[in-house]
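A single protein chain has been removed from this complex, and every other one stays in its place.
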Amino acid sequence: MNSADLSALGLTFRLAATTTVVLFLLGTPLAWWLSTTRSRLRPVIEALTALPLVLPPTVLGFYLLLLLSPRSPLGGFWLELTDASLTFSFSGLLIASVLYSLPFMVQPLQAAFEAVGRAPMEAAATLRAAPLDAFFSVALPLSLRGVLTAGVLTFAHTVGEFGVVLMVGGNIPGRTRVISIAVYEHVETLRYADAHRLSAVLLVFSFSVLFAVYTLNRKLPLNVR
Amino acid sequence: MNSADLSALGLTFRLAATTTVVLFLLGTPLAWWLSTTRSRLRPVIEALTALPLVLPPTVLGFYLLLLLSPRSPLGGFWLELTDASLTFSFSGLLIASVLYSLPFMVQPLQAAFEAVGRAPMEAAATLRAAPLDAFFSVALPLSLRGVLTAGVLTFAHTVGEFGVVLMVGGNIPGRTRVISIAVYEHVETLRYADAHRLSAVLLVFSFSVLFAVYTLNRKLPLNVR
Amino acid sequence: MCADSLHVDVELRFGSFSLRLDEHFPTEGITGIWGPSGSGKSSLLRSISGLERRARGRIAWGDELWLDSASRIFVPAHRRDVAYMFQDARLFPHLSVEGNLRFAERRAPSKGRSISFEDAVEALELGPLLSRRTTDLSGGEQQRVSLGRTLLTRPRLLLLDEPLAALDSSRRFEILRFIEALHAGFGLPMLYVSHSFEEIALLADEVLELEAGAVRSHGTAAVSFAGGARLQDASLSVLAAEVSRVDARWHLAWLEVAGQEISVPHPASFQEGDGVRLLVRARDVSLATSRPVEVSIRNVLTGRVRSVEEEQDSAFAEVTVALDGPSDAPRPLLRARITRASLHELELEEGHEVYCLLKTVSVDRALAHG
Amino acid sequence: MCADSLHVDVELRFGSFSLRLDEHFPTEGITGIWGPSGSGKSSLLRSISGLERRARGRIAWGDELWLDSASRIFVPAHRRDVAYMFQDARLFPHLSVEGNLRFAERRAPSKGRSISFEDAVEALELGPLLSRRTTDLSGGEQQRVSLGRTLLTRPRLLLLDEPLAALDSSRRFEILRFIEALHAGFGLPMLYVSHSFEEIALLADEVLELEAGAVRSHGTAAVSFAGGARLQDASLSVLAAEVSRVDARWHLAWLEVAGQEISVPHPASFQEGDGVRLLVRARDVSLATSRPVEVSIRNVLTGRVRSVEEEQDSAFAEVTVALDGPSDAPRPLLRARITRASLHELELEEGHEVYCLLKTVSVDRALAHG
Partner (left out) sequence: GPSPAVAEQALVAVAANFTTVAEQLVEDFESSVQHSVALTTGSTGKLYAQLRHGAPYDVFLAADQERPRLLVESGLVADGGLFTYARGRLVLWGADLPAAPDWDSALEIGEARRIALANPELAPYGAAARSALEAGGHWRRLQAKLVFGENVGQAFSMVASGSAQLGLLARSSVVAFGGPSGHLVPESLHQPIRQDAVLLRRAQGNAAARAFFEYLKSPAAQRRLLESGYELP
């Protein structure tokens, strides 16, 4: 494994971790809203959150390029603001990954929140817990399994994704070149041995992370707080 | 939209539907086992089911190509059996899609099954329901939200996926050319107008399906059976 | 009175059921809520606690409006300063027993206002359970933890929905005493739902009886029981009395009732001069036409038959007796349930003089507190 | 007897708690299970039903082995043909009330063996609830549905875990009668857990009392109650009696007890010649040293004081009286709870002749059935 691959690996996990965190921040309120609202908009939003999946990644990437390019209002605004282009930057990658992995975050979270049901939230309210407090101290801990699923799917998917990332990121070594592109290149250029090696590293590393997560999940101590 | 695109669209939905069904058949027992077992193997299997995600689709496709090609034991066996090659056929596509979408089926199902808990299953047992009966008449209906999530993620992901499918299927018009590849091709070959049109069709169609599913989900009548 | 009361004027509909009432509850005493299953007791508590958003109307705690559908006021549950113990325990499964208790305590105002963590644990015998998972607890254990959690909320109003239903009778009795002490010590008002006559009789200052969502009766326990009211099948009488002397040797307290004297086992809390009330079940009262002698029943009150009610197709009759007493005061009434056979043998009729034998004066407590 | 009994010889440990017993239960009667909260009642039912896989030991229904840890036999719950009504209702939230009932009925053997759907709905008044969501039901409604669902399983053994705890007393009484009729009609054996003295007394042929996981007492209801056994605080006596005549005018049944006669309200089911049993609470018994006259208490039994037990630091004493009767038969014992003051006033001592006044003979039922 050469240093370029190493830096791609680092970038990948940085991207996956950041995407997961950002999606937790964005997806959790959305999922909670979806699980509690009686709005008629609800099935519309539910359907919309699944849509990023049905477009092929490269195509989604293409549209994101259009959306984020300096010529677009959003990209232009960003350019003025930061003097940096959204496309071909880590920020752009992040936006793309977040959008593309949105369903993996929102759907399991929503399912988990719905399973919590009304009863514990009512109990929390009568114990003086304000809604936000009740959410963090009751709903979220009771949805732990869903949170885990959402996190794992988002993280793993971001690690493996490369269509969107390639298109929006521009494969700039050290900046937007993630590991999935590197493996892909090895395969394309017939360097199969390199591809095998890199795939193995990726698999072993991911397996270790996931295994640790799942083992920990079993052993969670009973919370006294 | 030309007839080639139409046939690709048809093939896509056939593939997505078949993948979803096959994954329900395979993923449900696996998820149920994972949610009930106390085996030490459990975190290992849990981590393994998430792994197909971390490999870039094309790379996964490449390995599947190696695995399924007529020169491999599995592909060779299949060739002897059916006199048809697994690669570049619908069967091959199906195997690839099933493998790649496995996490989207197993993880939400497992989370939902775990949320059902012991109490209703014990009640079912005291009402003479044998385990399989109890599973279908109690656990599964109580996991409906998780089943929905699993189905939607699997279906949508199969519709949008193209890396694996392109590699294993070979993009043969009418046989293995799915809609995602068609859109991809339009973008790759700079026929942006065609790409926009096809993407719009794909989005509108998928949205309608998802919207219908989510609306129905709200309106499920109380079951008397 | 209005400023000091909880005013509940609500309507709540579920399909064919509707709860409709306009009542004032005291902000000091304990109100027992009584009524058959499905009569709307839990729905009433849910409305008061702020969990039932479908309730229309007006709920006010003194001057403080909690609900006013007309002006779209709705104070959410967590800001009403009301604690609600659910009929099902609703413990948090992700927290240990201690975690559940601490959950309430951490969000409660300072200790001064009600009991401390240690007191609750001690009184409810939760010590050995503290580190346990809530999902493994027995039914009664769950209920005790849930009660403890509710008490530790230290609210200004306590809503208890059959808090002792899963407990054995001796523990139930202990916890009842504890609840009563809590009430006396902190002046904490309560609405107390129960199917148990004894619990209501022991605790409640007022009783609200619901039936099919409507109020069947509501009044002070004395009025509600004595005026011939019958809590379902439990016909009983409530008599005001005063502790006249305490007999330490036999552990008895002598009470003056309408100028006559009876004795009851002496609870430690009774002082000479205390006003108390007696609850006497009609079925614990026998009648005689001459003063009985050489019998272990020592509590005998004299009076005159006010009315006789024979029950159709039954062995029983109910006799209401106006007790003798100072001629200027209204005569207290005592109900007796005897067999129709006895009624005819004794030839009891309106106006006859009778001796009422009280075998068990099962419940009694201080009338005024604070 | 062994072939006709349910033999339970199990040990079950949870941390510091352990349930350990080796008992035979009749396969015909109703066994009441009684004990403080946390004493292991539910754990016992769970072990018998096959839900508790951690139970070690041996459970056999006649010749049929349900559990034998030694030979690794474990028959799973759904094949034991046992119905279990949980302490919490555990209705299926995805099914309507009718759906829940049908769930049981569809998997049950043919109607012959127990009640029909319609009978259960009628007896438990479930008609108006049939199409309702189970999550919206009141506590008592849930319990009734759960009971209905359990009965419709039509098992050969019924395990009921506080089935009536959430019900009001009049409904509770009706349902008790229904359960009793079911038992009489189909010979369905039951283990019945309850904290309510009245329920146990009314239903049970045998009583098993648990304490901290161990058997404190186990015997027929008569022995268990009469031999001076005290179910927690409820001291009582059980007397065997026979219906000697029925008095339609006053709705009374005359019973012969140890050669003496008393009368009780006449339940429709009593026939002349029936063997019945009387349960008399000690606190409902007064004593007199001469036969009382002109008093509504008509049930007076004579006897001699067998023993006197004064309670320390209390107003009460318990007096055990050996009733007079035919000299060849063993003397039935009757316990009376009177104040110590009365005891001394009446100068009661061992061997004295006394008259026992029974105000209320609250519970009674046919001794033998089938």
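Of note:
We just call them A, B, C and D in the order they show up, numbering each chain from 1.
Definition applied: a contact is a pair of C-beta atoms (placed from the backbone, for glycine too) under 8 Å apart; a residue touches a chain by one contact, two chains touch by 3 or more.
Being a predicted model, the structure only gives us computed values, none of them experimental.
Checked against the hidden chain, the listed residues A:9, A:34, A:109 or A:187 yield one contact partner: A:187. Considering the whole complex, the residue from A:47, A:68 or A:94 that touches the absent chain is A:68. Residues of chain A that touch the chain left out of the display are 58, 62, 65-66, 68-72, 75, 85, 87-88, 166-167, 169-172, 176, 184-185, 187-190. Against the chain not shown here, chain B presents residues 58, 62, 65-66, 69-71, 85, 87-88, 166-167, 170-174, 177, 185, 187-192.
Operating definition for what follows: only the chains that are shown with their structure count from here on.
Both chain C and chain D are touched by no common chain.
Taking each chain's centre as the mean of its CA atoms, C is the chain most distant from chain B.
Each chain gets a centre from the mean of its Cα atoms; for chain A and chain C, those two points are 57 Å apart. For this pair, chain B with chain C, the centres built from the Cα atoms lie 61 Å apart. Counting partners per residue, chain B has no residue that reaches two or more other chains.
Residues of chain C found to touch two or more other chains are 88.
Contact residues on chain B toward chain D in their complex (touch as defined above): 119-120, 122-131, 133-134, 137-138, 141-142, 144, 222-225. On chain C, the positions that touch chain A within their shared complex are 49-51, 76-79, 81-84, 86, 88, 90, 92-96, 98-99, 102-104, 107-108, 131, 133, 149-150, 153. Interface residues of chain B facing chain A in the complex, by the touch rule stated above, are 42-44, 46-48, 50-51, 53-60, 62-63, 103-104, 107-108, 110-112, 114-115, 145-146, 148-149, 152-153, 156-157, 159-163, 180-181, 183-184, 187-188, 195, 199, 202-203, 206-207, 210-211, 213-215, 217-218.
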